[in-house]
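The complex is shown incomplete by one protein chain, all other protein chains being positioned as in the whole.
Up next is chain A:
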Amino acid sequence: MVRADLRNRSASANAGASINGAPAPASAGAVEADRVAPSAVGTSKVDTSKPERHRPALRRSHRRQARTALLYILPAFVFYGLFVAAPWLHSIWISFYDWDGIGPSTWVGLENYVAVLTEPLLQRALLNGLGFIVFYTVLPVGLGLVIAAVIAARQRRGAGILRTILFLPQILPLVAVGVIWRYLYGTDGPINQVLTGAGLGDLTRAWLGDFEWAYFAVGFVGTWVTTGLCTMLLLAGMQKIDPSLYEAARIDRAGAVRQFFHVTLPGLRPEIVIAVTVTIISALASFDVVYVTTGGGPGRTTTVPGVLIYQLVFTSNRVGVACALATVLSALILAIVAVVGRLGKERS
């Protein structure tokens, strides 16, 4: 409300000025509005009621408050700027050089990026990472929808314990998750033991050493980890949907399945967008599980960008290419996150 008032006031001030011919120099009102508009709703209440003649004093106090604010932000800015933003920029910088990590470096322009996009190994890593979206995002969100719908359908004893259990994989160190699954997938491991015991001995294999199956085996670990998070997110969303919508659907004789597709699913759009965003980031940035279970093998079948970046730096000494791959990876994540966010907004 307050904000709208201010905007109107400044808009009319501007309009008045431009009618006179001259391009309007920003009026005091417009400056105020600009300053207020992007800030939090709460802060705009303070000054609007103050009369015009207090403006210089007010501006001084604003400046003082801005200085105070910057002082409070400074420590966070230093840590984040020095140890996150600066290394990231430095990584982009290195990506334009041919460098083995020890000797002198030579400027090569975009050559490293050409390598990322054309060298089969690097392409493979990016594609493997993108393919993980099926295991980290598509399956967990799908499974999560079903599990959450079943949980939400009625009150149950033990619902609390169920949530605690389902969420558990999400808090474990991924290295430990990798070690657990390395054991489960082992040649003589539990999975093969169960298969043999069930008379399906033909299906047993060295899951993590199998050129055809290793990728799926490693990818499925991601499903195991993220399904609980997706379920809980979607469940929280389902509990926020207005019950009267279901009532209306029932009056229209919509069955449980139609209710799910016409009421639940549209109502869950924000939660689905979040689940998709968060899990896509973990799919593309995956490292720990692959490093521990297969190290990228057999062959290159499970090499993901994270693992390849590590190998490029520490075994092949191609630091420039590694940085180019890292840059492409972060750009890819940013682009996908932006697109997903846009899609989520557009449809709602």
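The definition used in the following text is that contacts are C-beta pairs under 8 Å (C-beta built on N, C-alpha and C of every residue); 3 or more make two chains touch, one makes a residue touch a chain; residues count from 1.
Everything that follows uses one rule, which is that contacts and distances are computed from a predicted model.
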| item | value |
| --- | --- |
| Chain not displayed: protein name in its UniProt record ("hydrogenase (acceptor)", "Carbohydrate ABC transporter permease", "assimilatory sulfite reductase (ferredoxin)" or "Ferrous iron transport protein A") | "Carbohydrate ABC transporter permease" |
| Omitted-chain contact residue, chosen from A:224, A:246 or A:260 | A:224 |
| Candidate in contact with the missing chain, chosen from A:108, A:184, A:218 or A:263 | A:184 |
| Listed residues A:122, A:141 or A:166, member touching the removed chain | A:166 |
| Residue ranges of chain A at the interface with the undisplayed chain | 35, 38-40, 42-43, 45-46, 62, 65-66, 68-73, 75-77, 79-88, 90-91, 94, 101, 146-147, 150-151, 153-154, 156, 162-176, 179-184, 186-190, 193-194, 224, 228-229, 232-233, 236, 270-271, 274-275, 278, 281, 284-285, 287-288, 291-292, 305-306, 309-310, 313-314, 319, 322-323, 326-327, 329-330, 333-334, 337 |
